[in-house]
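In what follows, a single structure is set out as structure tokens and then discussed.
For this depiction, one protein chain was excluded, whereas all remaining protein chains were kept in their positions.
Labels for the chains are A and B, by order of writing; each one numbers its residues from 1.
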Amino acid sequence: MSWLLTLLTFLPLVGAAVLLLGGRAVRDEAARWIALGTTVAAFLVALAVYGRFDPALAGFQLVERATWVPAIGLHYVVGIDGVSLWLVLLTAFLFPIAVLASWTIGRDVRLYMVAMLVLETAVIGSFLALDLLLFFLFFEAILVPMYLLIGGWGGERRVRAAVKFFLFTMAGSAFLLVGILVLWARSSGLADGPTFDLRQLLAVAASLPPATARWLFLAFLVGFAVKVPLVPLHTWLPDAHTEAPTAGSVLLAGVLLKVGTYGLVRFNLPLFPEASRAFATLVSILAILGILYGAVCAMMQSDVKRLVAYSSVSHLGFVVLGIFAFTDQSLTGGVLQMVNHGLATGALFLVVGMLYERTHTRELGAMGGLAGAMPWLLGAYLVAVFASVGLPGLNSFVGEFLVIVGTFAVHRWFGTLAALGVILAAIYLLWSYQRVAFGPIRDEHRRLADLDLREAVVLAPVLSLLLVFGVAPGVLTEAIAPAARSVVARVAGESVDIGAVAGATEEASPP
Amino acid sequence: MVGAELTSAAVTPTLGLLWLVPALPLAAAAVNLFWGRRLKRAAGWLASAAVGAAFVLSALVVAELFRLPAQERLFVQHLFDWIRVGAFRVGADLRLDALSATMILVVTGVGTLIHVYAVGYMEGDPRFGRFFAYLNLFVGAMLLLVLGGNYLLLYVGWEGVGLCSYLLIGFWFEEVANANAAKKAFVTTRIGDTAMLVGLAFIVWRFGTLDFDPVLGRAGATLTEGAATAIALLLLGGAIGKSAQVPLHVWLPDAMAGPTPVSALIHAATMVTAGVYLVVRSAPIFEASPVALPIVLVVGLVTMLYAGTSALAQTDIKRVLAYSTISQLGYMFMAAGMRAYAAAMFLLVAHAFYKALLFLGAGSVIHGMHGEQDLRAMGGLLRRMPVTSATTLVGVAALAGVPPLAAFFAKDQILEIANHTGRPLVWALGSLGALVSALYVGRLAALAFLGRARSRAAERAHESPPTMALPLVALAVGAAAAGALNVVPEGRLAHLLEPVVGAVPHGEGIPAWALSTLGGLIAVVGLAATWVVYASGRVDHEMLAARLEPIPRMLGAGWYVDAAYERFVQAPTLAAARFIAGVLDARGVDGLVHAIAGGVVGIARIGRRIQTGFVRSYALVFLFGAIALLVLVGARS
Partner (left out) sequence: MRTPIAWFVMLSGILFALGSLGVLIRRNALLIFMSVELQLNAVNLALVAFARMHNALDGQVLAFFSMVVAAAEVVVGLAIIVAVYRRRQTVDVDDARELRW
């Protein structure tokens, strides 16, 4: 069953092809159901992957390898480990929900769903690719459907936001591509010529002169920092979130941002351990700056989607801080927090989207008192808010706590400053909730309908997971912790073969 | 000095039920949250029954625990591993010892009465079911807080009660003021909580675990004085926030925006005492530091006097009680600061009874007067609301410290310790505080129940229904009898707590009987003085207040601490945030991005002039280019 990961990656693409080739014959309703069916099927495949994954092993599992373009050493290599497992599951989980949340999209449904499905393939491919060029292809492929989703089905200033999103990420990717190519060129000494295979490049990178490694580290860092986004490269995010359709925001915050932090864990740390240590302080300072700066900016937003966008900047700062503290707890917490933030912020955007569909406004000042009219919807909002605030018992707390604890053990002040972000999160999120839910209600909002069945189906799984992962984070950490442990060990300079393939056979099948 | 290490008891069928104590209210909360509306009035009874069952269960479990020899009164129930990352583990462990036993009995006992009371008080509220869901959730979280076997589980309960506090203060959220009060409470306590969170990180760093046994057992040996001070002060930060001590006390008076049963349960009897519990629980860490306990003492002392004086000038009946609560909590901190942990716990238990009683009495008054909370509009309620008045007056006497009611023994013990451990200043200020508390609570009683009615509402006030009156009676009995905890030799709370928190300090000083007599006198004199001023009709107290201006106004505004925070903390923070978000981010960072984009566009704008659109001019350029190339190639060869 070593084709499982390939199936998972390309199943959505097949759905997209069906929709595309079906042409106009595919009615809107059919397009919705085909997209939903495909994403649900992909989720089931992801569950099968989870079933076959052995959390006790630290290396890559279910690896598939085939040579694609031998002349340049491009291989199709996919594999999964503790870091990517939950990100893939999160992605596969959020897509059906995003599709279901997009049921109200009325224009060009077929093309919209095609974009969604292509996006899913690109994101899952990014998390699974173990070949740098393959990763880069998927990484770039994310841009196009997302650009279309924002630019095609977004708000009033959607085109501008879409272009900004595209240009920002492309600018970062340029650095990343140069970094990858330099690394590739350095690998020409290998027996079978230059390669993009991550596991072979790990050895190559280890023998680089320190100065080169540092430049490469910076190139990779810029590429991923835009995506995270790390302050001061974050200004595309509020615009993109504000203009994107609900599902676009959910996916952007839920999984796309994680590709950036995932890249840091997967590539920056193992490939350039010495440079990672050298730049750790700098990156940590940027991360803390992000935590506090994002929170302060969030506090002052009057547009609820912008507010959540800035809160993402703040929360992703926690993730990066955890990654660059290089302790078991902090790195595990960081990866855990990627998943948790995806769920919590995803839930926030879902609720905000539903509010927008009813009130037709995102301005906090134009809402108020809605808790009286729509107790269930606002109740769901409250759960999402408190998950984001980091209330113990809900999911984000464990991740944040592990990050703070792990960071505190190496940098007292970093840990303390990060904790300040927790206060600010309470301020801006509760303040925004208060302005939406409490106070006197406007007359035109009095008769708004509460959750309907579809919306309840959309929200219930996400909210349940917020609670489940808060009470039983061990489900996630049992897989994450061993992988995090080996990354930390490698950064610390121990000779850990992070590319070790665990429990899977390789199949070399040259075309 | 803390008692010797306890050995953990083996599971018995009864002890094994411990997990049900927090689980019952939590389950009821879930039921009420989803089906509360359909249950109608039954929601309230379900909630009361759940907490009542938890109380019975607690009593059974605690009785089982106390059947064991003193050094074996510890039971730890491991439910599951909550967090496991490498060597770092946090279990979902419940820990029952004398300290947590005391707390769960208070929480479930007083909680049950308040639930029953609330069934009557909240009658007819459109969100009746949800109210009880939150109230049950609170009880569950509070039980988790006190039963948690490690700091992280304690923190879970800690934040959980904060959440419920937020939800319940803002329960009537249509009023903007209530919503603001809720947010203020959550954010203010969160400041303290965050200090506590950093403290937990510190503990993990030093001990590698958060379990009470290893941390507290090795605190003295493991920690340097500096580290102990740091951890103790960080934990104290959390305690100060939760227990509304100076300087994080500002949220509690505003928290009175919540329904009165909430004020009684959360903001008087249980949640706000969590800070005291934390300090007592963490005593070994505090003792490992040379300065932590003196700081606790000073915080308590300052808070006690500050809040007591502020209570003197409040006009809202609930705000008097709120400041009174802050003041009493300060008393508990004082006691803890003198290592008299058992005395602090004793006052905590006694306070839970009489303060819950006072709040419920006040709630009954408010209910009877259709929402009127201003003391100046009351008066003469003794005749119209006899049960409420009588029970509340018991609470008043208990709070003032009239012997032999609850607070008399508790305060007496604390003042005696202050005197006998060579702290004459603490003793003097503590006695002053006792006088102040007799004054403000006497003023409340005189204004509300004695004299003549000062408004239509007061004339038409009616007695509350039995669901409200019965808990009042039960609490009055408790408030009157809680002193017994200090009288029966073998059953003394201090004695029971000794294995966990150590013995109460002893020493020499003014003889105990003299101190007790003085304490009793202070209470009686204080109450008598307020009767003369406010109820006898011989003094025009409004004239008196007017002549004392601006002192009453200053006290009424809580010494302007709130105003100062607004001016010097909130306003600058908001201004800075506005600058960062509106100028630095929008024009600075994003401006830079747009400037770069603009620069590219500008260059392109110049560059595109070459593109005239005339095919023939392109051809001309092409031609010249070709010729130039030819010339270049020719010149080279």
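Note that contacts are C-beta pairs under 8 Å (C-beta built on N, C-alpha and C of every residue); 3 or more make two chains touch, one makes a residue touch a chain.
These numbers come from a predicted model, not from an experiment.
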Chains in view touching the one left out: B
Hidden partner chain, touching residue among B:63, B:291 or B:620: B:620
Candidates B:38, B:506, B:538 or B:608 - the one touching the absent chain: B:608
Chain B residues that touch the omitted chain in the full complex: 608, 611-616, 619-620, 623
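We take it that only the chains that are shown with their structure count from here on.
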Distance between chain centroids, defined by C-alpha means - chain A, chain B (Å): 38
Chain A-facing residues of chain B, complex: 80-88, 127, 130, 152, 155-156, 158-160, 163, 166, 170, 173-176, 178-180, 182-183, 186-187, 190-191, 193-194, 197-198, 200-202, 204-205, 576-578, 580-582, 585, 589-590, 592-593, 597
Residues of chain A that touch chain B when the two form their complex: 164, 167-168, 231-232, 234-236, 293, 296-297, 299-301, 328-329, 332-333, 369, 371-372, 375, 386, 391-393, 397-398, 401-402, 404-405, 408-409, 415-416, 419-420, 422-423, 426-427, 430-431, 434, 437-441, 471-474, 477-478, 481, 484-485
